[in-house]
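A single protein chain has been omitted; all remaining protein chains appear in their positions.
This part shows chain A:
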Amino acid sequence: MAAPFDLNDDSVVVVIGTGAGGGVLANELAQKGVSVVALEAGGRYLPEDYVNDEWESFGQLAWVDPRTTSGDWRVSRDFSGLPAWIVKAVGGSSIHWAGASLRFQPHEWKAKTTYGAVQGANLLDWPITGEELDPWYTLAEDKLGVTRTGGRAGLPGNNNFLVLEKGAKALGYKEVHTGRMAINSADYDDRVSCQQTGFCFQGCKWGAKWSSAYTDVPRGEATGNLEVRDHAHVARIVHNDQGKVTGVEYFDKDGSLQLQKARLVSVAGNSIESPRLLLNSASAMFPDGLANSSGQVGRNYMRHMTGSVYAVFDKPVKMWRGTTMAGIIQDEARHDPSRGFVGGYELETLSLGLPFMAAFLDPGAWGREFTSAMDSYENMAGLWIVGEDMPQETNRITVNHDVKDQWGLPVANVHFDDHPNDVAMRNHAYKQGQAIYEAVGATRTFPTPPYPSTHNLGTNRMSEKPRDGVVNKWGQTHDIPNLFISDGSQFTTGASENPTLTIVALAIRQADHIARELSAGNI
């Protein structure tokens, strides 16, 4: 049967979310002939709809449904209702992402073995190895057209990169280049090459950056095997007496509650919404929420150890011009405990436009210390720090029954406290970042605190043993054989790399597994 599918058609796979995880999974399954209904809470926006204006774009794309926060992280103080900067739209946060596409380092799949016991950290090795994922990484790189892989050239460096590169080399860093980016350096896969426009975070108006919004989603739909329903906000996953999931309840674009039956359900709503949905789906049989016999649903929330360093020079940089994140220093990504912490971090170019710089340079600050920095906006360069943070059981997504969203559903509370390892790593990275710019003559530098989280990870983590996590090596929940997780919430640990490439590789691999198991009648 071809799309559109009937609500009572229980032969379909329902995928919740259409970003890097869900969008890819839905397309890959559709390409293999599996019938898929993808439910997307947001609307549909394509490159012609994106806007080169930070706040206007934020209003168009950002997930701004109510959420609450707690913990000692500064985001909870400065942006108490906005713990994460992620997207609510067909294509999800793959519209907003910067395009940085890095493979995990081999040791990062074995964080517990490599780092040993770290007090307060709930470390665990992934149930898969780097070697196992290698071929899937290659497929993902080819799908995304990642530069500096598969014979594809690197992007040219913009002003912000040239400043970073010079400072990095002055400090003796060796692995400095314009990144491995899912942004075309030459026309590839029906997408044009990068026009150095900036505004990568606002959706690429050229389509030079890969996003599932205008690649995997329409290609899946073109098979006739995929139906994407936008403005479909999932409320609950339902199950039968045998403990298998049977369908998904969602509010449609008219606000009516619908039930789509399903043979298999995959959850890919990002690491805040995915555990929220499992918890909100609690039933008499599963009073603690679906797939939560381990008690790990929502726990081990990771957001990467992040921060930024901005620097002012005596002459203009115009950092906003060109590809936002095409610049990286990888020397600090190694595991080297002599620096005073386990794991490592990447340093990547970053710029914000003037409006977002005002909001994020030093949230809450005012007076001349702040405004004199803004006065030098044109002369600023900037980098983003992205490093491995420690999974902690107490960093978690819970359901806040005191606050309801527009559908009357309890919202997610995001609790986060920095681990001492995160703090030590951030301080090291601030120092290095400031030294990089001072080596090029910076007159003033700013160790800027983390923004609302973009890399939300780990809240339905992968584990070999059911008691340690929520899903197995295929993203299949330990408790419910026809319930899968397909987003970054399956990450056992966060590694130091931007997560999207790994999410895509896992989704391609998962689609292969699901299609095989379905045709074999094993699910």
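What we mean here is this: contacts are C-beta pairs under 8 Å (C-beta built on N, C-alpha and C of every residue); 3 or more make two chains touch, one makes a residue touch a chain; residues count from 1.
To be clear about the criterion, contacts and distances are computed from a predicted model.
Chosen from "NAD(P)H-dependent oxidoreductase subunit E", "Integral membrane protein", "Multicomponent Na+:H+ antiporter subunit G" or "Twin-arginine translocation pathway signal", the protein name that UniProt gives for the omitted chain reads "Twin-arginine translocation pathway signal". Here one chain is not drawn; of A:4, A:33, A:295 or A:316, the residue touching it is A:316. Among A:353, A:433, A:475 or A:488, only A:353 touches the chain that is left out of the view.
Of A:9, A:53 or A:479, it is A:53 that touches the chain left out of the display. In the complete assembly, the contact with the undisplayed chain comes from A:156, out of A:156, A:224 or A:420. Only one of A:172, A:367 or A:521 touches the chain withheld from this view, namely A:367.
Residues of chain A that touch the chain left out of the display are 51-53, 55, 156-159, 162-163, 166, 194-199, 205-206, 315-318, 320-322, 353-355, 357-359, 364, 366-368, 370-371, 374-375, 377-378, 440.
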